[in-house]
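Other chains dropped; remaining ones untouched in position.
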């Protein structure tokens, strides 16, 4: 069992590297540091010797046959140029570290192409998510996980052991067929953020226009007043909180929908529709967008007194009798809501999330989250209460923004309350523990059920 | 040595799963991805086949006897229903993944109950802290540690190796007796935060009432003025900084006490009283609570000019001659203190804390921490200096809040200074390096002594 040995006397292990790019240089440096013997195969060794650590032996391509395990650090489009090494590489483990240039939906992946070229060698896909920099600096910074896949378990195991020596954490991704996914990983650009960001922007534009009509267009048309100066700050500052509150509602809406869906179906063993699944997995991102808007709203509000244009109004306002003092309360509520949201944001940091257990995570993301939603709604209610009933606010018959904004949050809060009704709640618990309407027997289920149930329903 | 083999040819390894809940489904998915053969035992295979990956074979319970290693993903209360599998499971490793429903102080744990039911099998406790979600999504998100314990080292080792294949980090927690603790882990709800949060709330309530008496009750009784409008913001804004400063002092107080205790006892080899140990381990949480209050205080102060009720006063104040301009200084000092506190908060994030070495951590948490405490105290001093000596401030003979607030911080700062006196400091160093009053010989001690000494004394 060579791999085992290789693990215990790496010095005995000879690692080959084909190609002399930055990646192979960093890899060589790292392997040498781990006490492995390194042989680098190059077309023009002389030119590159200087760039490699002196412990590494830089020589011609054919030298590969000394190695037990060979890294192919060559552009995929040049794999064909290696064919003459086929005999030298036969029976060896080839590690394909290459990346695609754009996301591919179907194969063959680079690794599979390599496998086709070298049928006698066993190809392992991996290290493509690891940057040359991480290799060089050592795994202390940068992600430490290395995703591996191969059809040859022995080859994969020996690469996994090498990973561990180098201080990386190998993750077995199964057969070579998953190499396509692994090659796509470094090419994604925040796939999970697309929907939330689009939502945020759409809401922002909608509310910005809606408010402009209210605050700028209406006074201009009716009174011919020029209120353009409101665009950069006032309007923005009314728009952000609207977006924040609606987004926060959108975080908890899918959970509520899922719950009602389960109640209606009377089972949890039928999949949710895709759009709902998709939505449920995006709640964290929705929440963070909401937090960002709320934070910007806070900064903007605090800037109000700094505005030149504000001073004048300030004076006028100041002289008129100060009534409704109690309404300062809405400030306090707002600040608290923001405080809670920041807590949620902090606990959604990977490193923090990893230190809390499931119950704590649920408590913060669900219980505190609903508190934040409630306070945010309250903040808006107190602020807008008396405005709501002044006909003067209904420009062009459009209701004031905050009425629009409140619809969704209130719906979520109320339907959430509905779920707390003993009968409903009890039935929901049963279902999450595997009970089914169809037949009234209980199956033996994993104790994680309720957890996963929670997962699908009540946490960000 | 099967486990070793199992590590290198997992495909050869057959994993059994009893139960068809979400956890077993996710587990099956993950194991299949790692190239293991999976056999799922169910009472009604037909109903569940659809829910499992097609590579996994869903069959009747008895199929378990094909497996080398069996996961028991069944509610503890149904363990008894598995007894008929005893012969099939004899000699196999059984992994108990179940969780308790509430925290148990003494056993038997679920795992121990399982072990009693299957004396011929060797039970391993683990994976109960891993959510079905983490299993499914792969260990990239969610905590990667899997706590394991068992009385059978071979069984434990093979499970540990399986863990590693799946990309998790197994942590050996010793014998099955520690399964109780492992089962309790997911049930805790921020145990380390209880004391600090209670302290914060208690202090908040106390200072809030104290300030209300000063600012609202007193003017009403004496002058009949209605100052209720001060409750939501002014009072809160005077209360938060008080709490923040006292809490920050409470972070450093235990360290100072510990130091004096060690000096007095003349040794470090006698344990601290429990309350002190408890306190020392909670300093980080105390610090974060203090930071939260300080941050809220900042936001509240920045909101002051926005208050409707403020405008009127503003004008009155504005016209009166502006004296004591220098006292704007207290703002600057306050901001700096907040800046330092944020640094401390950031470095107490797990991921950041892991990247700094011991000396850096101590520097930030101790040195910078004391700077923050000093600046906070200064902020309060400058702010309240001239108020302190106006008889008018002593309503009902009660001293103004900030005098009360200053007691603790000043005590801590002064006694810390005392510890810097050469003689005291030198003696303390000796003690921390193992010197003892009792007998004046030095023992051979680990070089970590002084570190751990520091740990007990001067860092959050």
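Which chain is which? They are A and B, in the order written, and residues in each are numbered from 1.
In this text, a residue touches a chain if its C-beta (ideal position, glycine included) is under 8 Å from a C-beta of that chain, and two chains touch if they have at least 3 such contacts.
Because the structure is a prediction, the values reported are computed rather than measured.
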item: Number of copies constituting the complete assembly, 2 shown; value: 3
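Everything below uses one rule, namely that only the chains that are shown with their structure count from here on.
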item: Fitted rotation between chain A and its twin chain B in degrees, CA, nearest 5; value: 120
item: Centre-of-Cα separation between chain B and chain A, whole angstrom; value: 24
item: Complex contacts: residues of chain A adjacent to chain B; value: 1, 3-4, 140-141, 145, 153-154, 157, 169-175, 178, 269, 298, 301-302, 304-305, 314-315, 317-319, 322, 324-329, 331-332, 335, 338-339, 349-360, 363, 434, 443-449, 451-453, 455
item: Residues of chain B that touch chain A when the two form their complex; value: 4-5, 7-11, 18-24, 26, 32-35, 43-44, 51, 73-76, 78, 81, 97-99, 128-129, 131-133, 138-144, 165-167, 169, 185-190, 228-229, 232-233, 236, 292, 295-296, 299-300, 302-303, 305-309, 311-312, 314-315, 349-352, 354-355
